[in-house]
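Have a look at this one before I ask anything.
Part of the complex only, each chain left as placed.
Labels for the chains are A, B, C and D, by order of writing; each one numbers its residues from 1.
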Amino acid sequence: MSTNFHKHIGGLVATIAGSYREEPYTIALDTQALPNRDTVVEIIHQLRELLFPGYIGKQNLANATIEYHIGDLLIGIQEKLYEQITCALKHQACGNPDGPGDVEERTDAIIHQFLSRIPALRSVLATDVKAAFTGDPSAENTSEVIFSFPGVFAVSVYRLAHELFKLSVPLIPRIMTEYAHSITGIDIHAGAQIGNHFFIDHGTGVVIGETTVIGNHVKIYQGVTLGALSTRGGQTLRGVKRHPTLEDEVTVYSGASILGGDTVIGKEAVIGSNAFITKSVPEGTKVSVRSPELVFKGRTPQEFKQEFIEDWVI
Amino acid sequence: MSTNFHKHIGGLVATIAGSYREEPYTIALDTQALPNRDTVVEIIHQLRELLFPGYIGKQNLANATIEYHIGDLLIGIQEKLYEQITCALKHQACGNPDGPGDVEERTDAIIHQFLSRIPALRSVLATDVKAAFTGDPSAENTSEVIFSFPGVFAVSVYRLAHELFKLSVPLIPRIMTEYAHSITGIDIHAGAQIGNHFFIDHGTGVVIGETTVIGNHVKIYQGVTLGALSTRGGQTLRGVKRHPTLEDEVTVYSGASILGGDTVIGKEAVIGSNAFITKSVPEGTKVSVRSPELVFKGRTPQEFKQEFIEDWVI
Amino acid sequence: MSTNFHKHIGGLVATIAGSYREEPYTIALDTQALPNRDTVVEIIHQLRELLFPGYIGKQNLANATIEYHIGDLLIGIQEKLYEQITCALKHQACGNPDGPGDVEERTDAIIHQFLSRIPALRSVLATDVKAAFTGDPSAENTSEVIFSFPGVFAVSVYRLAHELFKLSVPLIPRIMTEYAHSITGIDIHAGAQIGNHFFIDHGTGVVIGETTVIGNHVKIYQGVTLGALSTRGGQTLRGVKRHPTLEDEVTVYSGASILGGDTVIGKEAVIGSNAFITKSVPEGTKVSVRSPELVFKGRTPQEFKQEFIEDWVI
Amino acid sequence: MSTNFHKHIGGLVATIAGSYREEPYTIALDTQALPNRDTVVEIIHQLRELLFPGYIGKQNLANATIEYHIGDLLIGIQEKLYEQITCALKHQACGNPDGPGDVEERTDAIIHQFLSRIPALRSVLATDVKAAFTGDPSAENTSEVIFSFPGVFAVSVYRLAHELFKLSVPLIPRIMTEYAHSITGIDIHAGAQIGNHFFIDHGTGVVIGETTVIGNHVKIYQGVTLGALSTRGGQTLRGVKRHPTLEDEVTVYSGASILGGDTVIGKEAVIGSNAFITKSVPEGTKVSVRSPELVFKGRTPQEFKQEFIEDWVI
């Protein structure tokens, strides 16, 4: 260690500490503790073990003894959730003159309602897995789908986070979905409402905004944005529906953007790759981009232009 | 812990366990164990240590003693692979009345062939590293390329997974490529065929489908999709060539999509950014998108429109 | 373990070791050690604890005792940085006949300058957090922004890496930004110059090239590329400005590409989604893509075409 | 790394490998795997959690949910025991021409009988804890006894190992008691038979041999040996009773040795510190050592000699 460093460390510490006392935005000294990201990630993994027993966590589970394992898992999940939710509620109440209210009672009620939803979540995730398998020729079997598909991972985490979001748990739902985002490149806000048989293929770059509403049997490809027309309103837009609605059996191909809170994509509509949609599309309609003219330098293929426009592929 | 939770846990356990017994898709009770994802990831890291000695894993390796290190690494890799491949083959055979056959013998043969390919993989990866270095002005040296470039990471994992794919190993190749996908945002199916000197720059959002064929000296940028025209056929399309072919020395710029099993991009062709290609492109041709007309609100730059069309940049 | 494997291991080891001695590109035998990626990641986390005390790392910090914590953190960071930077400088000097010079002295000076920048980095990151909160209606509070937003993560790592880049530290800045890239899908080269109040929303697929210059109050969405027109020049282009300049208060919507070292996006300009810009755009101008004509199969909505062109949303 | 080492490593490896092929006693190459000591230690800790719930392992257990926790613990213990016992039985059968027999069936039966003994073991351990608390004025409460007393630790591990010993499990009982020996300095052979209300105080240096028989309410202090008269017979003595019998309510003070298979210490007898006993002692007798004459250099205390002989303390 250099004497240089030793000479300067006193000054460094003083200026950094000084900056903590001045900057209101980037410092949490003396405040209520925040939830612990690592613990939230552990909760996700234990919940996924409940959702997909035998795929995540302990293997060789047996019908005859599964109740013990479920029970012990639930006890562990309950403990960790209790700690994290309590912490998040208290943090939220910072600076609120009324205080956080009866945090323990609220947390109890939240956990009870959340865990009661597990069987229903399992039912809907079974439809998601089925949709992925039947929709993707590269899937060998449903084990592979559960085990490896990033879309299934992101949607399962979203479904858990969404239940906590509905119960007004602060901070934790976002930590959960951002964790899935970092693993998969799929960014689903916990507030979005998504029906059953939902499948995201490949998924990198998908963004699904907070007030999006998605029906059943919807399929989405990589790079799709279900976004707001503009967020320049910033915090004044909180709670306003600013993301689109997709009705049942809609398909959206890669790179398409569907924007705006009033935009409704009607039942069974298909949105082609790279389409940029800011208006509603009626039921049953297929929308594709008339591809921008291609410019060829070298040998232009004869048939290229003619057929192109008829190509309803997406 | 709340008494509330205690009152309800019995019911929770019963309904969750009940759901396991009803839902065929999301449960692996009483069945053959699955491969272990964490072990597969360890195998990847040990194989990458074989491929890039001194960069991954142990440092300070010496010419004089390297054989011992290689040998011990191989022993460890062989053990883990044996366990995982055996497990995957047995899982695949579940429900097959003929059973899995002689799993041990098959695994032995697979591992022998796989490990025999390591020197050849090293040769081809050396060309990939060279392509990355010579193709990217931001690369300081080849160490940086091997050490930090996500494209090189994804391609090295793909090349390993592809060898196992060719040997018909189930589940594991996909676990490997999805691991690389989660780290890099680059989704290469283990079934794709890719030549030497392959370089993916930046890479986030790249999708390369199962039946894609790529020649030598190909270069691809972020957000490129080499995909199927439609997967609506679902599982009926298994094994059908549904992704494109790129011949030698093709370059595909960011955001372009090339779709369809009959689509062939000829030798030395260049596909511009955001191009959407569903037909073959002849050898030597440069295809760029005539950029959609830009609408200016405010001061429109004079020269913008005139020159734009001549701009063959991509 | 099979006798098969035992028979072949001698040959395997020999051919792999042989390949190490032949392949100059993929082998680090007998050379200077490389920096350790895991240690660099630890440094990032400890630096982020300095930047955002209470959010990352230790909680329950108190105003009264914070100096001790800062001091001890700094000592640990200094030690790790010293080791890694020394190693990187020595590796860089390999094959250089003049040798690395006084590595210890250079490292001392680098660390001193780097750590002196922490308070200033905290100030600028405070503006980034503020920009994210005010710009995103889904953000509940600044805690959520610091805690969960991938854009803030990627920018904070970039800002640290950029300081080391400016001090000519080899390898480490790229390891840092590629780490952030793997977590967030946001690829910012450590050489880019970025002003204050910078916000990247969602972020997956963003690429910001080495010679990019970005002013203050700039906002960027997912999938935006700030790139080079062409990198076919390869290593001959090193150091040349080949990425664009964005002046203050520019907004770039999702999927847009802005390319070229001479391209300047003027103050307060807005670039719409999917725009492909290779020329400069004057101050205050809004550029949107005249969306490619949509082709409808089924019921075409009446109002679709008329209004579309007026839609300045992006 | 020195070139010296590089020059010599080949020779080193060859001579060490050569020594493996020559030395029959210290090498296990190509033989059946041995049990894993670390796993056996984990089993001990999980069994102790079953025995003393709330003291070892998980805290905050609740009456309402304890069954789940017990069940899940049992499943985990069963799995690990199954693996280790199978391994030990197969290792034992090495070189036996009849082979190991139906190892799986034997292991099943062993585990069933072993786990069925847990409630009985808990009952007898409760008497040990009571004996420790009532017998030691320094014990604040029974929590401290369970938590901290090395005697209770060693006896609880012995009681577990003894059950496996009775079921003829090879190797594992000794691994268990030697683990307790290394932690406490108390060496109880798993074959010893020990009644209830057994208390070892301090304990360092206690040795209790394989064929020792101990009644109820026995108390033993540090440094006591319950040993064989001679082991010069070596392996010819296997199975012969060569260690003493202590009947109910015997107390043995520190440093005493009681040796020989025919030596019986009768009910309620007391053996004083440092006594060396090789013959039986009748019921109710107190044996103390007439302390060896003390030699004083300096001032000899007057009363020392007279009273000494009357001193029945031990």
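Operating definition for what follows: a residue touches a chain if its C-beta (ideal position, glycine included) is under 8 Å from a C-beta of that chain, and two chains touch if they have at least 3 such contacts.
Since this is a predicted model, take the numbers as computed values, not measurements.
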Self-check item: Oligomeric copy total, full assembly; chains in place: 4
Solution: 6
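Here, only the chains that are shown with their structure count from here on.
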Quiz prompt | Set of chains whose contacts include both subunit D and subunit A | solution = B
Self-check item: Copy pair subunit B, subunit D: interface residue numbering same or different (half cut)
Solution: same
Quiz item: Matching A-C on over half of contact pairs, by residue number: which of A-D, B-D or A-B?
Solution: A-B
Quiz item: Centre to centre, by mean C-alpha position, how many angstrom separate subunit B and subunit D?
Solution: 55
Self-check item: Separation of mean Cα positions, subunit C and subunit B [Å, integer]
Solution: 23
Quiz item: Which subunit C residues sit where two or more other chains touch them?
Solution: 185, 204-205, 223, 255, 274, 289, 291-292
Quiz prompt | Chain contact topology (line, ring, star, complete or other) | solution = other
Self-check item: All pairs of touching chains, each written as two labels joined by a dash
Solution: A-B, A-C, A-D, B-C, B-D
Self-check item: Residues of subunit D that touch subunit A when the two form their complex
Solution: 60, 65, 67-75, 79
Quiz item: Quick one: in the complex, what on subunit A touches subunit B?
Solution: 50-55, 59-63, 66-67, 70-71, 74-75, 78-79, 82, 104, 108-109, 111-112, 115-116, 118-119, 122-123, 125-126, 129-130, 133-140, 142-144, 146-150, 183-185, 201-202, 204-205, 222-223, 254-255, 273-274, 289, 291-301, 303-304, 307-308, 311, 313-314
Quiz item: Can you list the residues on subunit C that touch subunit B in the complex?
Solution: 1-2, 4-5, 8-9, 12-21, 23-31, 33-34, 36-37, 91, 170-171, 174-175, 178, 181-182, 185, 187, 189, 191, 204-205, 207, 209-210, 223, 225, 227-231, 233-238, 240, 242, 255, 257, 259-260, 269, 274-292, 309, 312
